[in-house]
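Reviewing the structure listed below.
All protein chains of the complex are present and in place, except for one that has been dropped.
Chain lettering (A, B and C) follows the sequence in which the chains are written, and residue indices restart at 1 in each chain.
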Amino acid sequence: MTATTDTREITYAEAVREALGQAMESDDRVFLFGEDVGTYGGAFGVTGDLVHRFGEDRVRDTPISELGIVGAAVGAALAGMRPIVEIQFSDFTAQAMDQIVNQAAKIHFMLGGAAEVPMVLRAPGGSGTGAAAQHSQSLEAWFAHIPGLKVVMPATVADAKGLLLAAIDDPNPVVVLEHKLLYKQSGPAPQEATRTPLGKAAVRRTGTDLTIVATGVMVSRALEAAEQLAAEGITATVVDPRTLKPLDEQTIVDTVTATGRALLVQEAPRSGGFMSEVSAMLCDSPAFGYLRAPVRRLCGLDVPIPYAPQLERAAVPQVPDIVAEATKLVREW
Amino acid sequence: MTATTDTREITYAEAVREALGQAMESDDRVFLFGEDVGTYGGAFGVTGDLVHRFGEDRVRDTPISELGIVGAAVGAALAGMRPIVEIQFSDFTAQAMDQIVNQAAKIHFMLGGAAEVPMVLRAPGGSGTGAAAQHSQSLEAWFAHIPGLKVVMPATVADAKGLLLAAIDDPNPVVVLEHKLLYKQSGPAPQEATRTPLGKAAVRRTGTDLTIVATGVMVSRALEAAEQLAAEGITATVVDPRTLKPLDEQTIVDTVTATGRALLVQEAPRSGGFMSEVSAMLCDSPAFGYLRAPVRRLCGLDVPIPYAPQLERAAVPQVPDIVAEATKLVREW
Amino acid sequence: MDLVKDAETATSALTTMWTIRRFEEAVDDLFARGLMHGTMHLSIGQEAVPTGACLALREGDYITSTHRGHGHCIAKGAQLDRMMAELLAKETGYCRGRGGSMHIADVATGNLGANGIVAGGVPIAAGAGLAVKMRGQSHAVLSFFGDGAVNEGAWHEGVNLAAIWDLPVVFVCENNKYGMSMSVNRASKVDNLADRAAAYGIPGVTVDGNDPQEVHDAVDEAVERARAGNGPSLIEAVTYRWKGHSKSDKNLYRSREEIDSWREQDPITRFETAVLHQQTLTESELAACRDAARDAVRAAIRTANAAPDASADELLSAVYSGGKQ
Partner (left out) sequence: MDLVKDAETATSALTTMWTIRRFEEAVDDLFARGLMHGTMHLSIGQEAVPTGACLALREGDYITSTHRGHGHCIAKGAQLDRMMAELLAKETGYCRGRGGSMHIADVATGNLGANGIVAGGVPIAAGAGLAVKMRGQSHAVLSFFGDGAVNEGAWHEGVNLAAIWDLPVVFVCENNKYGMSMSVNRASKVDNLADRAAAYGIPGVTVDGNDPQEVHDAVDEAVERARAGNGPSLIEAVTYRWKGHSKSDKNLYRSREEIDSWREQDPITRFETAVLHQQTLTESELAACRDAARDAVRAAIRTANAAPDASADELLSAVYSGGKQ
């Protein structure tokens, strides 16, 4: 993302809203629907005033029927529209998995290329709000395993806007996993409708001792940890894949080759999480020969997200955990 | 599984049926329901004549409503029963993901241990029958990522029986992923109700040059490949994890430590598949120091399963692919 | 539209029904002879439903179909040779051999696709209806599904969305009495599945699904309603599948007598009798319809057989669309 003259500080939620607004302005086929996206402005306030700008037709409240909503998006996309669906919490994609996975993801291939399903599914994931196990999951690994889906996890304000715009442009179904804790975070983003290309990782910081690969809210925690590590004389490269599918393997391989150590940080439970894929990819890549240490994952515990704040914090990596793990990795290997 | 005097050859489908029958005989709380499990005998003939033995109450046909069925199993389990649900094709678990993942998997933890959900969900996965993309998926990675679920993939006739019996005993929700191509395969299984303990891998064959870890239908392909490799002077250890969650990491680590090379074979698409977890686990285990070669995955292509037989075969690993990949791994490293 | 009294329409309807019948008999035969792969779901005995229904449609209208979708596809105007090529796993098939019977679509004629997922097409139809409505068009969307589909959550959610937004969708339930082996009477407690329409505040009607005229009239009225912006309808067409659910079916759940009694209600024979009775067509004109269907199916098989097998070369690049040009 190159800085442009019209860059200003806005929140992540505002960035998403701005992208939605710009996409709807420039393309009649784009519309938005989901539970409480209209007058309410979205469960997390993301859609805000869009209904007043674009009307109830294009910013459409739905009943509570995630499967039906996503299915309707598939149908609208097949019939030439560019629907954007909001699912209030990414946990409720469980309700809609058939339409996401068995329909949206497969139709283009299954029909021999005769049709495409240009739709976007936006949903916030992650813990940290005390919403407990059914409202706090990080399910990106599910989607990243499904051929036919593209998956992005914007970690910055600029990417919240840029990746969403690119997702809306894409002729394939794209799952955009936002993060609840990021919505209120501020950061720079261009006013104009600049795309963040899908499939390109961002190197957020460069160091020599290890490479930290992190997704979602873990990107800012990794950067904070990298600050602290620097004070102790350990410098880290921090890579934010941004797009999980298709994954920019090259950037990860190159940075890990350069540092010889990899710490992979995700919020989701360790077992079978997305970082397992990154690790496996690294261990069968040219980087393997350059590894000075085992590829380490720092992940959420293999537990449902608990309600109590102290338990919830303990369940997912925090900045000190990243610092500790990185230090260990560098000092011991 | 120690051979017992009453071991005879039966098919995998018969083994499942026998386990179901024995469990229902010995425990009134056990019952079976799902689409066409009664008179029809199950879409793949697995339940067969059970309805005649146990009646329509305990071998219960359902309407086509996977979410409702699994939800009803959760409720029945909470209320003290031991339900076993059959989902006709594992692809249709997509319909039921909310009840599997947001309810069954989490209730015990979320309720602070005050309740348990002893239920079994059986579903056949895999390709090879020309049923195309919506009827051929291998979705084990989804379940293995969810804390609170246990996941097994029986690869032999004896395990089809033994793992299912252990799953029915277990006080937690267990997903049993059978394989369509195995149903008609014959093999030895004890007549008596012998349990295969959950969480214990099976070393199916021992060798010195590499360890092949394989799941589901890939186990027999790996064994066949190992035969052919042996003829070329390459000997392989073949490990069948059997239980994917909780995974018997120790057996995998030990065998890979011994051979120094690992080839991980699954039918599911590579990206984010279960073998990515195995690879990541190995690369951060004591085996790492003993690796003579990168940990290699041989997986299904990252494509939906196509219909045409030649395309379908090309989409997932076949015996010659395993032989070729193993040979390369051993010869090149 | 009078299917029975108008010669041209009668010819068209009869030819369509015979084409479906002959096509599926051919498929049945190819399977039995091991020349066809995978699985199949035949709609023999149900030909009047797609035939009567699709006669109410015009260019620009959409349909969504099911696992038992050959009839819908043919009635909506698909090319037989490309259908057959798909089933025979040829590169020239509608899906280039990647979809097979359960995924044939013909987007050009508005057929958004068969679906291997029971009720999977229902919310998709609602979405297509939403697209039509948002563009201010007057097209209709016709969604076919079976009696088994109405107990799926997807069906409930899709119908409700269409209802609240007054979408131009016609929901056509082919009640062939069974969802696989589950009798419709065991799967729900309502007398007629059309009664469920009341739960969504939309009209519902039950018709004789072996009479293409009855089907047509009900669908036509619903399509007009849809085009006029008055929202969706539910039509239950009662019919019967003669063959097993799929090749694995041993028919344990229904009796020989039941099957025979429905065979006596053959929609094609009934229609031919009616047409003859009304003297709309002569015996030899009927025979001509039959021959045309047979010849078309034979030609389709020949063309399909001559086509190249589907190629595995481009699998990986076929997963994502690069965008329409």
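Throughout what follows, a contact is a pair of C-beta atoms (placed from the backbone, for glycine too) under 8 Å apart; a residue touches a chain by one contact, two chains touch by 3 or more.
Computed from a predicted structure; not experimentally measured.
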Left-out chain, listing which of the shown chains it touches: A, B, C
Selected from A:T129, A:Q191 or A:T206 as touching the chain missing from the view: A:T129
Contact with the hidden chain (one of B:T11, B:Q88 or B:N102): B:N102
Which residue of B:G45, B:G75 or B:P309 touches the chain not shown here: B:G75
Touching residue (missing chain; options B:L67, B:A144, B:V217 or B:V265): B:L67
For chain C, the residues touching the chain missing from this view: 151-157, 160, 163-164, 186-191, 195-196, 198-202
Contact footprint on chain A, counting only the chain that is left out: 35-36, 38-41, 43-45, 61-65, 67-68, 91-92, 95, 129-135, 301-304, 306-311, 314-315
Positions on chain B contacted by the hidden chain, ascending: 31, 57-58, 62-63, 65, 67-81, 83, 98-99, 102-103, 107-116, 118, 147-148, 150, 171-172
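The rule is short, and it goes like this: only the chains that are shown with their structure count from here on.
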Chain located farthest away, centre of chain C as origin (C-alpha): A
Averaged-CA centre spacing for the pair chain C and chain B, given as whole angstrom: 36
Sequence positions of chain A contacting 2 or more other chains: 67, 98, 102, 109-110, 147-148
Multi-partner residues of chain C (each touching 2 or more other chains): 95, 97-99, 103, 115-117, 120, 153-154, 318-319
